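Part of the complex only, each chain left as placed.
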Amino acid sequence: MRTFEEYLDKLRTMRPNIYMGGKKISRDDPQLLGPMNNIKLTFDLARQSQYQGLLTATSHLSGKEINRFTHIHRSAEDLLKKQEMTRTLCRLTPACVQRCMGADMLNAMSVFTQEIDQTRGTEYYPRFQEYLKYFQENDLVGCAGQTDVKGDRKLRPHQQQDPDLYLRIVERRNDGIVVRGAKAHNSIAAYADEILVTPTRLLTKEEADWAVAFAIPADAPGVRQVVVTSSPRVRKKLKAPVAEFGSCHSLSIFEDTFIPKERVFMCGEWEFGGRAASLFALYHRHSYTGCKPAFSDIIMGSTALVAEYNGVEGAQHINHKLADLISVAELVYGAGIAAAVKAKPSSSGTYIPDVVFCNVGRRHAGESLYHEYQILCDVAGGLPATLPYEEDFYLEETGSLLHKYIMRKSSINPENQHRCFRLIHDLIGSSFGAHRQIAGLHGGGSPIMEVIALLGNYDLKKRKEMAKYLAGIEKK
Amino acid sequence: MRTFEEYLDKLRTMRPNIYMGGKKISRDDPQLLGPMNNIKLTFDLARQSQYQGLLTATSHLSGKEINRFTHIHRSAEDLLKKQEMTRTLCRLTPACVQRCMGADMLNAMSVFTQEIDQTRGTEYYPRFQEYLKYFQENDLVGCAGQTDVKGDRKLRPHQQQDPDLYLRIVERRNDGIVVRGAKAHNSIAAYADEILVTPTRLLTKEEADWAVAFAIPADAPGVRQVVVTSSPRVRKKLKAPVAEFGSCHSLSIFEDTFIPKERVFMCGEWEFGGRAASLFALYHRHSYTGCKPAFSDIIMGSTALVAEYNGVEGAQHINHKLADLISVAELVYGAGIAAAVKAKPSSSGTYIPDVVFCNVGRRHAGESLYHEYQILCDVAGGLPATLPYEEDFYLEETGSLLHKYIMRKSSINPENQHRCFRLIHDLIGSSFGAHRQIAGLHGGGSPIMEVIALLGNYDLKKRKEMAKYLAGIEKK
């Protein structure tokens, strides 16, 4: 397993293809540091003995200890561990641990490559296993390039005026393929080693060119990333972990990029487009049942903390609000546990979590998110919006006045009062907070996607039969 | 294991002590038949091979096959089975299967009797085990007498003007005790073999007389039950399973009732009052994670059915409503699975489900219930309220007109249209439906009780530490 420093050293050798704010930037640009600190957690903690077995796993390929973020789930227990690991890490960062992106995609690939082989007689699965060995041995960071930009939502991929609005194969060669298109909302791509790509939706017969899955280094020739980041305002004096992290998303553009054969995991098998899309979504929604409760933990802890500082701790309406937050966290976490317990092995032996529990969990998380923000905002009061800038707390003419007037309970010193409200400002009153809201609603699939997944997978017919039975309507 | 007939025969021999509507009635009064039909399911299906292992279990005392409703959970697997059994049975009756009352209380007693013994050096647990053997061998039906009438909610038991407003010991003898008081909302007591009694709340030192747990035949001298039932209107021609069931609750009054020593399981150990109360509540809330999803299944199936009959099946707003119902059902069920998986053995070896998952599950069920009714009502339209009486469908002067005008889709015959809307009338437009709403909100503990349970058991301090860590506030 690599150290964070080794990971960083590798990034520094990569070809600069990152654009941000009208400039090309290097991968060790300070603006990327916050986002990268999430990844740092996954390297650092995996080396600590207390996290062994949780952040690490034993590779079913090599038998070696590997970072769990590179592991393929071979049991329900693996899924439970993944969920627990995710919650554990996501409690340490307000920006989510992010490295699940690659893990979830690897697991999806480990399923559908074998399924294609079984149907089509291809050899994607052994090819993928070779790649996986390389990935595990080098302890790589992968990102998931799934969401196409999609153009006109009412048109299918092959009906778009511009066929590139879904990423597609533009050339097939003996040694590989050439692809063109763009993957949107491509989290962590700017500091990932590898971009892992699959289709984003069901495809039809005419859409074989859009049925493509592969892995490619994030700096490969023909790849260009346009990047946005979002971090809490950098602290000058009032250093705090919350402000050390950030989010980062790329629009990853493939301009006739060559993908070598040994890295191609689907190539024209259009009937597996939807399967690939839904498998990644499923693994990722299961990850949400780990990370989202952790974010609720942070919201809940901040709510409890500011209630204490404001002196309203224990008030009945505060308690009811805390119970609302507990419910969201644990209903979602419970759904994830149930999804793991009810998981079933795929033909390749990779365990697939239960689709209904994953989707009700993710949906509830998404539907509840704004309400959670509202609760923290409600209890904190208006100060997270009107808190003077950090610098004014350290300016001679204003500092002591601000420390005087921020006082609440006299048992809490002014700096801690300041720290508490700046934390909450970062969480709910900053561009970072706003960004996290949107990410929390749409990441891993918007609530409407879960509605679609549920209706497609739930046995409603069986429930109608129950109603008919009770009504005395005969089955046909 | 008994047959339903044997159970009924036994009831017929019991002393009449049931009052209803201003009359004393016998235990085979037709008004009790609907409610008893729920119990019938538990006898009948336990004898069917397909339910073996689900509705039956192996007694850890006798090693014999017993009805699972008399079983003590000795593993997480037992709890999962209990939950699955409950959902399975509750899909067959709109009135809940009811026999969980006794099962949940037996399990609670199997925990706290041992805990008292370990602390106080008493011998309740071996005494309880003897009783349990008797209970299992005779395949008895128990009910749970927990909720006292409670008088002035602002006063403690010993502060009430009338000390009997919480059931209490009025005399201690060598061969037993004499108790006085009443247990409210005492489901199924009118056709139970046994009433199992515990305290309903935390008690203080002054309240040793209120710390009492025991089992007593439901017709014992000094026990009087005042009963209410609620069933769908009896069908004359349009027979249907939905109308064959009902609910029944007693106010069970103990007028200086003698309890023999071997049936007393707590007697003065006030510090275990709260423990006993919360243990029964916990097991019962776990049962709710099985029965409540089944009721959601019925609501969901009826919604899907009436949508089809009304010709709006597949409309987007219908789909979203169905997804809402699926979410409620499976979040609650998932929480129950997680509670079972995370269960831990008590000192007597009985498994206790996780308190947080049980409570978020039950609370979500309770908080969502009225919304579920609203959805079914919304999709069904006004007809469940204004559907003419069954008789008018069979009267010469009106029958053919009603069958003419109830027509919706021509592919569905008028009788089935009638059946569908009468089902929904029974579910949401009848006194039975209204009764089930209230029962569904309060049974097993009102939502506010779960708020209290959650706040008392959840590690909020740990979440505050997370917030402090992120804010850079030092731990003290």
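As written, the chain order gives the labels A and B, with residue 1 at the start of each chain.
Convention: a residue touches a chain if its C-beta (ideal position, glycine included) is under 8 Å from a C-beta of that chain, and two chains touch if they have at least 3 such contacts.
Note that the coordinates shown come from a computational prediction; the quantities given were computed from them, not determined experimentally.
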Whole-assembly copy number, given 2 chains displayed: 4
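In this text, only the chains that are shown with their structure count from here on.
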Where chain A and chain B are represented by their mean Cα positions, the distance between them in whole Å: 41
Touching residues (chain side chain B, partner chain A) in the complex: 91-92, 94, 238-242, 297-298, 300-302, 304-305, 308, 319-320, 322-323, 326-327, 330-331, 333-335, 337-339, 341-342, 356-357, 360-361, 363-364, 416, 419-420, 422-423, 450-451, 454-455, 458, 460, 462-473
